[in-house]
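Shown below is the structure under consideration.
The complex is shown incomplete by one protein chain, all other protein chains being positioned as in the whole.
On to chain A.
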Amino acid sequence: MLKINNLHASVEDKAILRGINLEVKPGEVHAIMGPNGSGKSTLASVIAGKEEYDVEEGEILLEGENIDDLAAEERAHKGIFLSFQYPVEIPGVSVTNFIKTAINETRKAKGLDDMPANEMLKLIREKSELLEIDRKFLSRSLNEGFSGGEKKRNEIFQMAMLEPKLAILDETDSGLDIDALRIVANGVNKLKSKDNAVIVITHYQRLLDYIVPDFVHVLHNGRIVKSGPKELAHELEEKGYDWIKEEVNA
């Protein structure tokens, strides 16, 4: 599904990613953990195609195809979805209008007509029920005045609507209380299949109790310094990151 080879990326001449290697196969869940500032969000942004970051070395392959030259929207059309750590506000554009535009633009890119209104409605109803989203919420301006939890739930709602091949969840758990966390995790799990994959970026073990990873990677100073099975997450929870830093520096 996704293969990253020796990826180096910088912003304003400051190196942030310094040789990332990662392979994600269909049906897998990968967790990426690591201290603040280690480059987790940057990695997510670079995969999604944010042009602010210069890719200086390495390559990103999606289903065998090099996507380095694709614009962000083209990557999205190919099935990459990023649940943002900090979703932005778009005043005056309702959640419904936004997702409708996203779906129809993606269909247009594939040479399809707009989704018929009744089909769209059915889909919205189904997915908002899955994530226990109030219908009134859907008519509000995108992320404007949303609580932290509402923002994250809205991200996962959009993910459910768009049914991506590769979903990257960047700290989707932060800002969620325990009930919301369960609902969101449950939603993600329902959408999982043997054909898609999820990368979960998180600080905490908590989310991984619900979305169980096949692999856990630790990012430190722009490199994946340790990878292991899901038990690695427990170890990190208990011992923090210092022992890994020491291991690396040794």
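Operating definition for what follows: contacts are C-beta pairs under 8 Å (C-beta built on N, C-alpha and C of every residue); 3 or more make two chains touch, one makes a residue touch a chain; residues count from 1.
The definition used in the following text is that contacts and distances are computed from a predicted model.
Student: Quick one: find the hidden chain's UniProt protein name among "Fe-S cluster assembly protein SufB", "Citrate utilization protein B", "Xanthine dehydrogenase family protein subunit M" or "Sarcosine oxidase subunit alpha".
Tutor: From the listed options "Fe-S cluster assembly protein SufB", "Citrate utilization protein B", "Xanthine dehydrogenase family protein subunit M" or "Sarcosine oxidase subunit alpha", the omitted chain resolves to "Fe-S cluster assembly protein SufB".
Student: Which residue from A:T96, A:Q158, A:T172 or A:N196 sits in contact with the chain not drawn here?
Tutor: For the chain that is not drawn, the touching residue is A:Q158.
Student: Looking at A:V11, A:V93 or A:V225, which makes contact with the chain not pictured?
Tutor: Answering carefully, the residue with contact to the hidden chain is A:V93.
Student: Looking at A:A9, A:L82 or A:L181, which makes contact with the chain not pictured?
Tutor: Hidden-chain contact among the options goes to A:L82.
Student: Tell me, which residues in chain A touch the chain that this view leaves out?
Tutor: With respect to the unshown chain, the touching residues of chain A are 48-52, 69, 71-73, 76-77, 81-82, 84, 87-93, 97-99, 101-103, 105-106, 109, 141, 158, 162.
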